[in-house]
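Left out: one protein chain. Kept in place: all the others.
Think of it as A and B in the order they're written, each chain with its own count starting at 1.
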Amino acid sequence: MIESPLARWLLRGATALTLTFIYLPLALICLYAFNSGRSLAWPIPGLSLRWFGRAFENTGVRDALWMTTKAAALATLLALVLGTLASLAVARYRFFGRETISFLVILPIALPGIVTGMALNATYNTTGIDLGLFTIVVGHATFCIVVVYNNVVARLRRTQQSLEEASADLGADTWQTFRLVTFPQLRSALLAGALLAFALSFDEVIVTTFTAGSDQTLPIWILANLSRPNQLPIVNVVAVFVILLSTIPVYVASRLAGESAGNRATGVAGGAR
Amino acid sequence: MTSVPEVTEAPSREGAGRRLSSFLHRHPRLRLSLLLSGPVGWLVIAYLGSLAVLLVAAFWRLDPFTSEIVHEYGIDNFRTLWERDVYRTIAFRTIGIAAAVTITDALLAFPIAYYMAKVASRRTRRILVVAILMPLWASYLVKVYAWRIILQENGVLNWALDPIGLTGPGFGNVATWLVFSYLWLPFMILPIYAGLERIPDSLLEASSDLGGRAGRTFLRVVLPLAFPAVVAGSIFTFSLTLGDYITPQIVSSTQFIGNVVYINVGVANNLPLAAAFATVPIAVMVLYLLGARRAGAFDEL
Partner (left out) sequence: MKQRNRRFARWAVTALVIGVLSMLAAGCGGDDESEADGGAATTAVESGGAPEGMLDAIGEGEGEVNLIAWAGYVEDGSTDPKVDWVTDFETESGCQVNVKLGNTSDEMVTLMRTGQYDGVSASGDASLRLVAAGDVAPVNMDLIENYEAVFEGLKDQPHNTVDDVNYGVPHGRGANLLQYRTDVVDPAPDSWSVVWDENSPYKGKVTAYDSPIYIADAAVYLMATQPDLGIEDPYELDEEQFAAAVELLKGQRAVIGEYWSDYTKQIAAFTGGDSVVGTTWQVITNVLESEKVPVASVLPKEGSTGWSDTWMISSEAENPNCMYMWMNHIISPKANAAATEYFGEAPSSSEACGLTSNPDHCEIFHADDEEYFSKIYYWKTPQADCGDDRGAVCKDYSEWTQAWTEIKG
């Protein structure tokens, strides 16, 4: 490492400050989940566990949580498939319009959510598809493709095509080559992309408003309940629950991805640059 | 990861699957179109198609007497947007805050990303990655309301600053800038971290071997190499701020482009004006993306 000890301490300090900045509002949310009062007054009048009980009784939030998990999982799956297909095409072939694919894929997430939402809503109306889980999943997949696509393309660019050609020379067919040679190298990139896609889909509200029928995803449930003061503290409870629950998959995924990430820094994996 | 995987079974020469894959192997173009047909088909036909329909509506106009949309083509809406100052103010405000948020996030993200990429141990790095990703799972709306508690008149910030005799910014443009910077920070940290990680340590060591001190190495080696990653992260912070209308409503009374678009689609039935105003962020983002591509950001996402 070339950094002086002073620089390293400064960096540690900056990191600590940034983390405090990031976690202060989250700590506040946790605190308000135990608020004995109903409003957003500061400081809180007292502590109480009653909102946890109320949240548990609320079947609406349970359904919303389940709906969101389903939608996010399916959307991530769809994004994985479509993103991998597109990135394989872009990284391994040359064709007319190759550069525009990267551009095209990023549009749904780069354009304002209200525009994407209105456009998708118009598509569904014109084609007569009923709004429901399917439309939510497809809508989310549309803007999640880019996170998978970018991770996989970056990884494909770093892996050598010669490995795949060698595999073919040795007698493996296309599917075997993909399964045994390409896919293992992509695994951590796919995992990283899937994680980010899942998080994006889980918390998305603007596009979902336009593509959901009477199904409520968690963000829509929260939006509806934030404007009802009786329900506000329950929303805090739910938020805390979701954060705590999310540590598990995130940690597991980072462990799985971390094994290859460790190699990257020294520039060894996939052949030297 | 890099070892040659074992092929445990000898591939059979016959079988439909085998024949199909041989066929595909001989016809790369067919393989290509099969790969692309799904994603591109959906994106171009469904997404771009409806976007085109939406934008075409920008050229129609609303007849205020019948309250119906007239399918006559004209640039009345664009003229309205240009002539009435308020729309220009709103557009500049939105773009300005988006730019401010991007710069703030870049400055905030760099130290922590550098620490994670170059200084932290493997275990710390893993913990930090989890720590950065966790806030993404807390609901967007709940986080914004938490900021409301912080920024309100009798809120946390004023309560903390009171002993020193200062007051917080309250609600308004400053509040939206703060909240947006907070919300999109993880989106900036991750690409910069990934970009910095890709810089081999050997390069930095070589630079110091050649006589460069830490500051110089940073400016001449690290920064240029990390710049595409910063631009990649900025795509998210810029676009997400540009299109948002929920946060401005909660922590301010100012209007963003999204608010105006939203308010005109609905009871006002003024889809033409809404679509016309929506072309502003679309145009801005397209230009930004073209610039970002030039800067090499698309390789760093």
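The rule we apply is simple: a residue touches a chain if its C-beta (ideal position, glycine included) is under 8 Å from a C-beta of that chain, and two chains touch if they have at least 3 such contacts.
None of the values given here were measured: they were computed from a predicted structure.
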(request) Determine which one of B:37, B:154 or B:202 touches the chain that has been left out. (result) B:154
(request) Determine which one of B:56, B:203, B:219 or B:283 touches the chain that has been left out. (result) B:56
(message) Touch as defined at the start, partner being the missing chain; which of A:4, A:20, A:39 or A:160 qualifies?
(response) A:39
(request) Write down which of B:99, B:265 or B:286 is the residue touching the left-out chain. (result) B:265
(message) For subunit A, which positions touch the chain that isn't shown here?
(response) 37-42, 54, 57-60, 63, 96-97, 121-122, 125-126, 130-131, 209, 212-214, 216, 220, 223-229, 231-232
(message) Residue by residue, what part of subunit B touches the chain that was omitted?
(response) 44-45, 48-50, 52-53, 56-57, 62, 64-67, 69, 71, 80, 84, 86-87, 89-90, 145, 148-149, 152-155, 170-171, 249-250, 252-255, 260, 262-270, 273
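Simple rule for what comes next: only the chains that are shown with their structure count from here on.
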(message) Rounded to a whole Å, what is the gap between the Cα centroids of subunit A and subunit B?
(response) 13
(request) Would you tell me which residues of subunit B are touching subunit A in their complex? (result) 1-2, 5, 7, 11, 17-18, 21-22, 24-25, 28, 31-32, 35-36, 38-40, 42-44, 46-51, 53-54, 108-109, 111-112, 114-119, 122, 125-126, 128-143, 145-150, 152, 154-156, 159, 182, 185-186, 190, 197-198, 200-202, 204-205, 207-208, 214, 217, 235-236, 239, 242-246, 257-258, 261-262, 265, 278, 281-282, 285, 288-289, 293, 298-301
(request) Sort out for me which residues of subunit A touch subunit B in the complex. (result) 1-4, 7-8, 10-12, 14-15, 18-19, 21-26, 28-29, 32, 40-43, 81-83, 85-86, 88-89, 93, 95, 99, 101-116, 118-120, 122-123, 126, 138, 142, 145-147, 150-151, 154, 157, 168, 170-176, 180-181, 184-185, 195-196, 199-200, 202-203, 205-206, 218-219, 222-223, 226, 235-236, 238-239, 242-243, 246-247, 250-251, 254-255, 258-267, 269-270, 273
